[in-house]
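One protein chain is absent from this view; the other protein chains keep their places.
Chains here go by letter, A and B, matching the order in which they are written, and residues are numbered from 1 within each.
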Amino acid sequence: MGFMNLFKHFLSDGWGVHPDDHKRPAADAPVRIMPVPTKLYLPLQQHLGGPARPVVLVGQKVKKGEIIAEAQGMVSAPIHAPTSGTIVAVTEVTAPHPSGLTLPAIILESDGADEWCELRGCNDPFALEPAEIGKRVAAAGVVGLGGAAFPSAVKLIGASRAQVTTLVINGGECEPYLSCDDRLMRDAAAGIVDGIRIMLHATGAQIALVGIEDNKPEAIATMAAATADFPQVQVRPVPARYPMGSEKQLIQVLTGIEVPADGRPADIGVVVHNVGTALAVRVAVREGKPLISRLVTVNGACASAPGNIEVRVGTLAEEVIAYAGGLKGEGLGLARRVMGGPMMGMQIPHWRVPVVKGTSGILALDAGEVAEQEPNPCIRCGSCVKACPMGLLPLEMSARIRSEAFDEAIDLGLKDCIACGCCAYVCPSRIPLVQYFVHAKGELAAQDRAKLRTEATKKLAQQRQERLEREAREKAEAAARRKAEREAAAKATAATAETQGASA
Amino acid sequence: MIAAILSLTVLGAALGMVLGVANKFLAVEGNPLVDELTAMMPGSNCGQCGFPGCSGAATAIADGSAAPTCCPPGGKALAAAIAAKLGITVDLSAMADDGPKIAVVAEELCIGCCRCSKVCPTDAILGAAKQIHNVFREACTGCSSCVEKCPTEALVMRPVPVTLQHWVMPKPLAA
Partner (left out) sequence: MNTAPFTAQPVASPHAHGGNSVTRTMFRVQLALVPATLYGFWLFGWPAFFLWLLTILACLGFEALSLKCMGSGRIKATLHDGSALLTGWLLAMTLPPWAPWWVAVVGGFIAIVIGKQVFGGIGQNVFNPAMVARVALLVSFPVPLTQWVTPLPMTHLAAPDFVDGLRIFLGSLPQPDAIASASLLGFTKTEMSRGIDLIHSLGGEHAPALSWIGARSGSFGESASLLVLAGGVYLLLCRIITWHAPAAVLAGLAIPSAIGHAVDPAHYLSVETHLLSGAAVLGAFFIATDYVTSPNTGAGQIVFGLGIGLLTWVIRTFGGYPEGMAFAILLMNALTPVIDRFAKPRILGRDRKGKALDVPQTKGA
């Protein structure tokens, strides 16, 4: 470490952490293409927003690329058949989620032919209207492939409405172990750059900045070569530091602008897309092919042959691992199964969980990697404060949450927490800080739901009360009317009798 | 010595008098707590607590004659919230709370007698005479008033299934 580096080391603002990246050798192994498994499990909710609605019937035959569930609501994405075959069931499968709960899913049995349906490509996407590109991307079911799986078309259309000026392409891949974006940039740089140019056209942005962490020199080199002819697409190496790939952090490093806490990147003229999404957009627009497969990194100390594998969406993790070479020692040392990266990924209860559009990695971690230990009391060392990329006070927030003072935690900035995991990663007392924050956010959402429900109940009770009163009133009125009628009739009879008597 | 004791005694007596007078003349009219508690209750006036409606229960809880745990539809969550509001501790373990429940009609048993729909405080039960009834999941508060009325035991309370959207990450175990 040179003197200047030492100096910088002391003066740096120091957000984030520098985890051991574990990316090689998986990143250097060539991509393997996994054959289509016999059965594919396609959850109807693979993205943020509303779940998709099935448009196929059990027993129906579908071609590869045919739509099987359509988008529902403003923020949603359709789902397509990843291969040709028969729909055998619509049932529940385990979600890639720590709860181990299930999600409704369509089960597709492959017929082995892997036959495409009719595709509608476009040779010159730059001649299309930007809105038409948005429509085609939406129809292809493209979602953010970085992990959050936000429907990409919503972002593209929103960006073109908000008149963004800068397109930030996220090639950061700051999560340890994962190398699918790295591999994609090395192998398909030309396609990615083409996709970026299509997205520039679709959003109306003038410039695209591709942020790539400097621990991926090969990707930087190939991307730089691929962008040489397009001055509007610039490759920008960024320092390797977790969470560099987080939207707000990457924007700040690349453009120097902070995204306001209540705002979206589009508010400051920026929209962020992942490199994998750029390629998916290109494929969707040029070839008309929907998003039905993706690169998945299989890694972790328990994986026999770590590497990147092209997998059809809906393949069970179990089968992906088996194809990748299985687990070392039949999985004897396995301590945790994770979908996604180790910093923000989801623990899954077993391997019979399907790969969804947002699955970037399947990790089989051993006890040493997870390094789980019983938590100790907080010693207020402030490591979490230094590590937090958002400038929060994780130790204070977790203390408030522990005593259920959620309001105080919100005042301290709970809602600004991006759950990146830096705080828990550095905590010497091994306090599961992220779990506190996720718990609090869940509790707050539950409280909001309960409040809405109470209000709805009160309204219902009130309406019932009104109905009962109305009914009673109507009954009383009816009774009164009847009584009046009866009296009138009686009077009439009496009168008649009188007249009769009088006349008699 | 005597002077010190005397002066402190006089001072204490005088201040005590001031406090006593203040308590008398500056007393707060009514109890705002009851309104706050009423706002927290489910509001369906189902009557399972044995008080006339939710506001009755709130009054009883506020003056201490009822425990915060008296509201079955509110469950543990409400009991905890009320206890926090009142600054008291309650034994939640005594409450049998397996999470929220709603009423479900067993269709093969329902004879369409309409007795349940008459007692439902939120009009959550749909059905006409001689027709199989059904419960609106969204409107049911889980008060189980209908269960007692059903002559064929077609109404049963079932726990609301937890879905991914409603799942909450458990709180970490304390260090």
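Here is the rule we use: contacts are C-beta pairs under 8 Å (C-beta built on N, C-alpha and C of every residue); 3 or more make two chains touch, one makes a residue touch a chain.
Since the model is a prediction, treat every value here as computed from it, not as a measurement.
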Can you list the shown chains that the absent chain is in touch with? A, B
Answer key for A:I379, A:A445 or A:A494 versus the chain not shown reads A:I379
Just to verify: which one of A:A27, A:A95 or A:L365 makes contact with the chain not shown? A:L365
Looking at the full complex, which residue from A:A89, A:A190 or A:I268 touches the chain that isn't shown here? A:I268
Which of A:E218, A:E258 or A:E485 sits in contact with the chain that's absent? A:E258
Touch list for chain A against the chain that is not drawn: 10, 17, 19, 98-100, 162-163, 165, 176, 248-249, 252, 258-263, 267-269, 318, 327, 330-332, 334-338, 340, 342-347, 349-351, 363, 365, 369-374, 376-383, 385-386, 388-393, 395-396, 411, 413, 416, 419, 421, 424-430, 432, 434-435, 438-439
Considering the whole complex, not just the chains shown, which residues of chain B touch the missing one? 169-170, 173
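Methods note: only the chains that are shown with their structure count from here on.
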Residues of chain B touching chain A in their complex? 42-45, 77, 84, 120-124, 138-139, 141, 162-164, 166-175
Could you list, by residue number, the parts of chain A that touch chain B in their complex? 45, 95, 97-99, 101, 103, 374-378, 401-402, 404, 429, 431-432, 435-436, 438-439, 442-443, 445-446, 449-450, 454, 456-458, 460-461, 463-464, 467
